[in-house]
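Shown here: the complex without one of its protein chains, the others still in place.
Letters A and B mark the chains as written, and numbering starts fresh at 1 in each.
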Amino acid sequence: MYFGACYYPEHWPEERWETDARLMKEAHFNVVRMAEFAWSRLESSDGEFDFSWLDRIMSIMEHYGIKTILGTPTAGPPKWLMDKHPGIYQQDMYERMRGFGARRHYCFNNLDFRMYTERIVTQMASHYGTNTNVIGWQIDNEFGMIDTARCYCSSCRQSFIGWLQRKYGSIEAVNEAWGTVFSSQTYRTWDELHLPAYAVHQHHNPGLALDYRRFSSDSVNEYQRLQVNILRHYTTGQSITHNAMGKYNQVDFYDMSKELDLISLDVYPNMKSEPKERPAYAAEQHDMTRGFKGGRNYWVLEHQSGAPGAVEMAPTPIPGELRRWTFQSVARGADAIVYFRWRTLPYAIEELWHGILQHHGEPGRKFEEVKQVGVELKKLAPLLTGTSPCAKVALIRCYNNEWAFELQPHMKGYEYIKHFEMYYAYFYDRGIPVDIVSPEADFTGYELVVAPNLMMAKEESVQALYRFVEDGGYFITDIRTGAKEWNNQITQKRLPGQFRDLLGIGIEDYGIIEGEQRIGIHNLNNGKISSATMWYEVIDLLAVESAAEPMAVYTSNYFRETPAVTRRAYGKGCGVYIGTILDKEGLNSIMDQIVSEAGITPILDGLPDGVEAMVRVGTDDSGRKLLFIINHTEDVVTVNLDTTYTDAMSDRSVSGAIVLASQDVRILCVQR
Amino acid sequence: MYFGACYYPEHWPEERWETDARLMKEAHFNVVRMAEFAWSRLESSDGEFDFSWLDRIMSIMEHYGIKTILGTPTAGPPKWLMDKHPGIYQQDMYERMRGFGARRHYCFNNLDFRMYTERIVTQMASHYGTNTNVIGWQIDNEFGMIDTARCYCSSCRQSFIGWLQRKYGSIEAVNEAWGTVFSSQTYRTWDELHLPAYAVHQHHNPGLALDYRRFSSDSVNEYQRLQVNILRHYTTGQSITHNAMGKYNQVDFYDMSKELDLISLDVYPNMKSEPKERPAYAAEQHDMTRGFKGGRNYWVLEHQSGAPGAVEMAPTPIPGELRRWTFQSVARGADAIVYFRWRTLPYAIEELWHGILQHHGEPGRKFEEVKQVGVELKKLAPLLTGTSPCAKVALIRCYNNEWAFELQPHMKGYEYIKHFEMYYAYFYDRGIPVDIVSPEADFTGYELVVAPNLMMAKEESVQALYRFVEDGGYFITDIRTGAKEWNNQITQKRLPGQFRDLLGIGIEDYGIIEGEQRIGIHNLNNGKISSATMWYEVIDLLAVESAAEPMAVYTSNYFRETPAVTRRAYGKGCGVYIGTILDKEGLNSIMDQIVSEAGITPILDGLPDGVEAMVRVGTDDSGRKLLFIINHTEDVVTVNLDTTYTDAMSDRSVSGAIVLASQDVRILCVQR
Partner (left out) sequence: MYFGACYYPEHWPEERWETDARLMKEAHFNVVRMAEFAWSRLESSDGEFDFSWLDRIMSIMEHYGIKTILGTPTAGPPKWLMDKHPGIYQQDMYERMRGFGARRHYCFNNLDFRMYTERIVTQMASHYGTNTNVIGWQIDNEFGMIDTARCYCSSCRQSFIGWLQRKYGSIEAVNEAWGTVFSSQTYRTWDELHLPAYAVHQHHNPGLALDYRRFSSDSVNEYQRLQVNILRHYTTGQSITHNAMGKYNQVDFYDMSKELDLISLDVYPNMKSEPKERPAYAAEQHDMTRGFKGGRNYWVLEHQSGAPGAVEMAPTPIPGELRRWTFQSVARGADAIVYFRWRTLPYAIEELWHGILQHHGEPGRKFEEVKQVGVELKKLAPLLTGTSPCAKVALIRCYNNEWAFELQPHMKGYEYIKHFEMYYAYFYDRGIPVDIVSPEADFTGYELVVAPNLMMAKEESVQALYRFVEDGGYFITDIRTGAKEWNNQITQKRLPGQFRDLLGIGIEDYGIIEGEQRIGIHNLNNGKISSATMWYEVIDLLAVESAAEPMAVYTSNYFRETPAVTRRAYGKGCGVYIGTILDKEGLNSIMDQIVSEAGITPILDGLPDGVEAMVRVGTDDSGRKLLFIINHTEDVVTVNLDTTYTDAMSDRSVSGAIVLASQDVRILCVQR
C-alpha cells in the first residue's frame, strides 16, 4: 500500500524541503509524486537539462523513507519550446490557435513535439530508470482534460488521412462506409478528406465524425506509446501508469490502459455539485478505473485533500471527510493513495486548489486527519495485500457508443452517460458491486451483464454475449441496441439487428416521447404502474421457439397493451430488453426481478441510505474478505452485520448491530 | 394532382430501383422528385458529366407511370469544386470560412460558382429540357436554410458596393439615406463601404444593416435568375419552381417567386415543438406559400412522412397522422404532394430523418397509410381541378419590416413574426380563411386587410391602402405603423406618419411596458377589461371631420382613459388602430367586432377545438366548393354542417351532424 501526496519541490524554497519530508514521515507517508509539471525546471532551455534539484529532493525523501513516482512533464511544454515551434499548439475547429497560458496546449500529432517529448523522456528515463527510489512513472497528466484530445490543425488532418488509409485501404471504402453519396459529399482522392471542422452547421457525416473521435483517441494512445517504449527501454522494476479521469470521454481508456502496467485515477468527489450524489459519483469513477485494466487494482495519484477549484471553489471537506473518501478509494481497489496536494500553492491558477496544508504551510486539521489515516492504513496494509473487489455484475460502458450518442442524441437532452448512470445508480443504491467493463471484456464469472444503449457492437462482442447467455447468464439491454453498424450507419436489418435472435423481438416503430409527456408502464409481475419518458419502441414478440414474453406493457398511446419490456429464455440464460426509458420505480422493479432470479445479493442487507458497503476479497486461498462500511451521512447510523467479523483496527470481534458516527468508516475482516 | 415522393436512386443499389418503382405504383404515385443533391454523381469530376444513371431510373419510373420533377443540384457543390475554388465557401461575420461538410456552403456572389452553376444547369437542361417524363424543375434547394443567405466574403463586399451604386447613384446619397454623419461614420468613396461584419458591437447603422439584408435577398434572387434563364431557354412545357420554407426569412420570397412558374413548399408539421400548435403552424406555412405567388396554388415538394430530425428526432407521426397532414395541405392549395422521402437512409446526417419506408425498405404501416391516401386522392383529383382556397381577409407579412424589427426589436423579446402570428392565430382559431400577402399585393376583392407592424411602407402601398379603405374596405393596423421611412430612418412627420390621415390619430408619446407589467384595457363596446403588454402609444384623436373614435381605452398609468384602440370612418371604409399589444381576449373582442361589421364569417360555425375546416372553390362557373374537415385531436368529434353536401369519397349525401374519429378527415362537395 502506497500512501503519500503530490509534492512540488520546485514551488518552495529548498530550505523548506526537509521540513516537508519530516512532516510527511510523521503522517506515515511512503511515497510522493513529483516532477509531472516541471519541464521548464528540468530543461530550462533547449537541450539544457538539470536533474540535480530533483536528485536532491529525492535523496531527502529517501532519508525519510519516502519513495517517488515520477511524472513525465509533457503536459506542460515550456514557452521557449512553443515559441520555437508554434505549430505545436492545438487548433480549435475554427482554426484558432489555443495559445499559451494553461496546460495541455500541444497537438498529439505534431512531429516537432514528438521529437522534444522523446528527448526529455529519454533523458529522465536514462537518469532515473534504475534508481531504486523511483517506484513508478506517470506518463504526462490527465489525457483528454479540458477538451484537449481533439485538434484541427494541419498535422492532424494529415494524420487523420493516414489513419483512414490504414483503416480503409481505398477512398471508395471510405465513401462506402460513411455514405458520402448523400448530398454530393463523395471524395475522389485522399487529399480531398478533411476534419469535421467549422462548416455551415456542425452536423458532419456521422461516419466521418465518429472516425475522427476514434482517430483522436488513437492519437493520444500513439503518443503515449512513444513514451512507454522509451520508459520500457531504460527502466527496471518501475511501474508505468497514467492518471486517467474516468469520466473524461475523449480518450478510450480501455485502449489506453493496454500499454500500461497499471492504471491510475485522479478523484475529487466534491467537484460533483449535488452533495447527496457524491458517494456514487466517486464510486463510479473507482469502478470505471478498475475496469480500464480488466478489473485490476489501481493507484489514486490525485486524491482530494481540500477544497478543489480554480476560479470557484468546491466545498471544503468537513472533519472526517478526507478519511471517508480515502477508505472508499481503498475499498474499491486503490492500492495507492496520493493526496493532491501536499501544501496549497499561494500563486498561479491553482492557488485556490487546496491541499493538506494551507498556504502558510503549518500543520492543521487536515494534516491531523491524514496522519490518522496513515496510522490506520499501516495497520491495514498486510490485510489488503492480495485482495481486490469482486463483482457478479458487469455493466458495459462503451466509448464508441458514447461518441455516437454525442453526435446524435436522438432525443433532446439525451446523454449516453446519464443513461448509463441510471443503471449504475441502481446497483450502487442496492449495495451490489459491479464491474464497469468494455464491450470487449471477458464475461466469464459474471451472472449478469447489463449493456445500456449498445447501439453498435463488434461482431466478436455480439458473439460473446450470445455465448454468455447460452451458458446461463442474464443479459439486460435497452433502447437502440443493435440499431447501428460499427461504422455508425444504421443497420438495414430489421431491429434490433444483431440482437434480434437473442432477445426474440422485432421493432418496426419507435419515436420520441415529447417534452413533459409520460407514458404509463404496467409491470405485469407486480401489477404496478410507473412511467416512461423520452423514447418508446413498439415491440413485436417474434414467433420463435421459447418466444419472448412481456415483463411490462405500455398503458397508453397507439401502442397501448404492447410490450415495453420483454424477456426471452435463450440457452440456459435469459435476454431482457427494455424498450423505453423507465422511471426509477419502474426500472427498480424490473431490475430487482432479474437480479433476484440471477441470485445476486447485496453486500449487506438493509443498509441505511447514504451508507456504503464494499468488499475486497483475497485472490489467494485464504478466503480473506475485508468489509468496508462507510457512513457518508451527517447522522449516526446503525448497521446490521450478517456474520461475525474482526475489526481490522481494534482486532476485536464484532457482530450484530454496530453504530457508526457521521463520516465514520469501519473495516471488518473475515477469513474462511 | 401530383402524388409521390422524393427519391434518391443514387443512394440505393440499382437492382433495388424496380422494386421501389413497383411499390410506388402500388401507392398510386405519379411523380418523384430526383437529383437535387446529386451533383457529384452528375459531374463526378470537373467537366465529366454522366446522366446515364438518371436516364435509367427515369425510364424505369416511366414504365410504372411515374413522372419526374428534377432538381438542379446546386445546393451541394462537390468537394472537387470547393477544393479548386475555395473562395466559393461562405464566410461568417468573423471572416471564418464555413467549410465542407453540410450543404449550401457557397456564396451567391462568387463568380466561379456562378460559372459552374451555369454549366451544370445548362447540361441538365439541354439533356432533359424536352423529355416528356420531366414535368418540372426545382431550382437548388431551400434557399436561405441554416442562415446561408448572408455571407461576408470579399465577393459579397464588392457586390454590395455595386448594389448600392445602382440603388443610390452617389456616395452622398448613401450617407444621406443612412445618416452616417452620426458618430463620424461618413463615407467619402465607394471603396470605404463595408459589410455589417464583426465590430465593437453588432448594432450597425440600421440603414446599412437593412440594405445588407435586402442585398442578400436580392443576391439569392439574382442567382436563381441565372438558373431560370437557362431553364427557360432549353425546356418546353416544364414548370420551374423552388421549394421555399415559408417561415425562413433571409430571402424575400415574394420577390423570389416572381420569376418562377409556381412556388413550392417543404412542410414538416412535427418540427413545431408544441403539439397543439402544429395544425396552425402548418396551415400558416401553406397560407404563406400561396401568398408568395399572389394566391395561386402551389406544390408541396417535401411533405413529412415520418419522424424528421438530424441529430434529435421530432415525434413520429401516429397512425392516421400522415393522411391528416396531407389533406390539410390539399385543402390549403397544394396541387402536388411529394413526400420526403421514399425510404429512410441508413447513413449520413439524415439517417434519422424518416421516410415512408423504414431503413430496411419493406412496406409497413406508413406505406399502407400513404397507399390509402393515394386511392383517395385519385378519386378526389377531378373535383380538385380548377379549385383554390378563397379568402376575404388579407394579412400582410412584410420581410422589410420583419428585418427592421430583427435589427431593432424596440422591446425586449419582441419578434415581428410572433406578433404577426397573434393575428394569424385569431383567424385560424375562428376558422376564417386568410391570404398572407405582400404589402404590394392587390387588395381587390378583400373585405379586410390586416397589417401588423407596418412600420415602413412604400408610397404605392400606402396609396393602395388608402384606396382600399376609401372603396369600403376595413383596415386594421397597429403599433409603430408609419413610424419609419423605407430607408429605415424614423419619420420626422408626426406619428403615425403616412397613416395619420387614414386613421385620424396622432401619437406624441409611447414607450415600453416593462417586463411582467400589464396595463388594463377597457373595451368600450362590451365593457370588458383585458390587459396589454410590452408597448403603449398615447393616442390623440385628431380634430378632423368624421374623427376617429376610441374602441378601447387604457385604465391606468398617466395616460389612463386615453384611447388604446381607435377607429375612423374613412371614405366608405374604416381604419382601425391598435396602439398596444392586446392579450388574446382583448384582441379577440376588437377583431370580432370588426370582422362582424365587415361581414366576414367562418367556414363552419361552432367547430370543436382542434378541428379545422377549409374550402377550395372552383374558379370556373361550376360553383363547386370542396369542404375539408380535419380532426387534429385525439378524440372523436361531432361537426354540424351548414348545408347538404356530397361526401367526395362515398358519393353519399350528408348533412346535419357528422362524426369524425381522431385523425380523420372528411371531404365534402357542393355545387351551386
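The rule is short, and it goes like this: a contact is a pair of C-beta atoms (placed from the backbone, for glycine too) under 8 Å apart; a residue touches a chain by one contact, two chains touch by 3 or more.
These figures come from a predicted structure and were not determined experimentally.
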item	value
Residue among B:Ile60, B:Leu226 or B:Ile490 that touches the chain left out of view	B:Ile490
Identified contact with the non-displayed chain, of A:Leu111, A:Ala310 or A:Val659	A:Ala310
Contact partner of the left-out chain, one of A:Trp39, A:Tyr428 or A:Phe628	A:Trp39
Contact set of subunit B toward the excluded chain (per top definition)	94-95, 178-188, 191-192, 194, 196-201, 203-208, 407-412, 414, 488-494, 508-512, 514-515, 557-558
Where the unshown chain meets subunit A, residue by residue	8, 10-11, 37-41, 44-45, 73, 76-80, 83, 90, 96-105, 146, 148, 273, 275, 307, 309-316, 318-319, 344-352, 358-361, 364-365
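The rule is short, and it goes like this: only the chains that are shown with their structure count from here on.
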item	value
Centroid spacing, where centroids are CA-atom means, of subunit A and subunit B in whole angstrom	50
